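All protein chains but one are shown at their positions in the complex.
Each chain gets a letter, A, B and C, in the order it is written, and its residues are counted from 1.
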Amino acid sequence: MKHEDTLKRLKTIEGHLRGIIRMVEEDAYCIDIIRQIQAVEAALNKVSAQILEGHLNSCVITAVQGEDPAERQRVLKEVLEVFETSTKV
Amino acid sequence: MKHEDTLKRLKTIEGHLRGIIRMVEEDAYCIDIIRQIQAVEAALNKVSAQILEGHLNSCVITAVQGEDPAERQRVLKEVLEVFETSTKV
Amino acid sequence: MKHEDTLKRLKTIEGHLRGIIRMVEEDAYCIDIIRQIQAVEAALNKVSAQILEGHLNSCVITAVQGEDPAERQRVLKEVLEVFETSTKV
Partner (left out) sequence: MKHEDTLKRLKTIEGHLRGIIRMVEEDAYCIDIIRQIQAVEAALNKVSAQILEGHLNSCVITAVQGEDPAERQRVLKEVLEVFETSTKV
């Protein structure tokens, strides 16, 4: 199930982040720390994409096929906002 | 109309890009050139978001409300791919 | 001290990430989860920038002022690579 896989990925990322904290505590080389942070960000991007995929295939379909135009607009606007933010982080 | 506004923005960006080419030809300061490139990228992100907004409110609604599940899947998958790429550029 | 501030930020991010895991476990709204992930990524970007700042003002200065051209090249190349990756995540 998607849900389980998302959780597993997030817990792996949490472990990765704790490793980065340890690196800072042990005065690891700056560039190595930055690289690990970038790896965590790439992993978070994958989780976001996975969650968005589930969202498109459930809530978005329901809202777009639904009777309520305001709800449809709201749901599509959220997808747009998530895209806009993704081009800024 | 959205279409006109998108074209206008892209033509402004084209002018901006020509300005950057001139900066390189005239040996402008590297950092100033990079900043201008980053400004062009931010402007391109806005155009992408604008086009995606139009797409969500037309093709996506049509496909999701349509009879063809394969077409629906295709259209939602494209939105996801655009999001995935946006987290990488 | 910079080091302490970096650690504090990373620990805050760790707490934020645990909150996201809880949101997934409790079936929070997909878009809210994605927004929180994007907030974590923005916070991680700030940490990276802070670490890079310290690195530029210490290791990079030492290497560039040092006698070893290979070491100088290595250190500058790392800064470039970190920039290149940042445009991809």
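FYI, a residue touches a chain if its C-beta (ideal position, glycine included) is under 8 Å from a C-beta of that chain, and two chains touch if they have at least 3 such contacts.
This one's a predicted model, so the numbers in the text were calculated from it and none came from an experiment.
J.: Could you pull out which residues of chain B are in touch with the chain that's been left out?
T.: 3, 6-7, 10-11, 13-14, 17-18, 20-21, 24-25, 27, 30-31, 33-35, 37-38, 40-42, 44-45, 47-48, 51-52, 54-55, 59, 78-79, 82, 85-86, 89
J.: Hey, which chain C residues sit against the chain that's not shown?
T.: Against the missing chain, chain C presents residues 45, 48-49, 52-53, 56-57, 60-61, 64-65, 72, 76, 79-80, 82-84, 86-88.
Methods note: only the chains that are shown with their structure count from here on.
J.: Between chain B and chain C, what is the gap in Å from one C-alpha centre to the other?
T.: Taking the mean C-alpha position of each chain, the two centres sit 27 Å apart.
J.: Based only on mean CA positions, could you tell me how far chain A sits from chain C in angstrom?
T.: 16
J.: Which positions in chain A are in touch with at least two other chains?
T.: Residues 45, 48, 52, 79, 82, 86 of chain A touch two or more partner chains.
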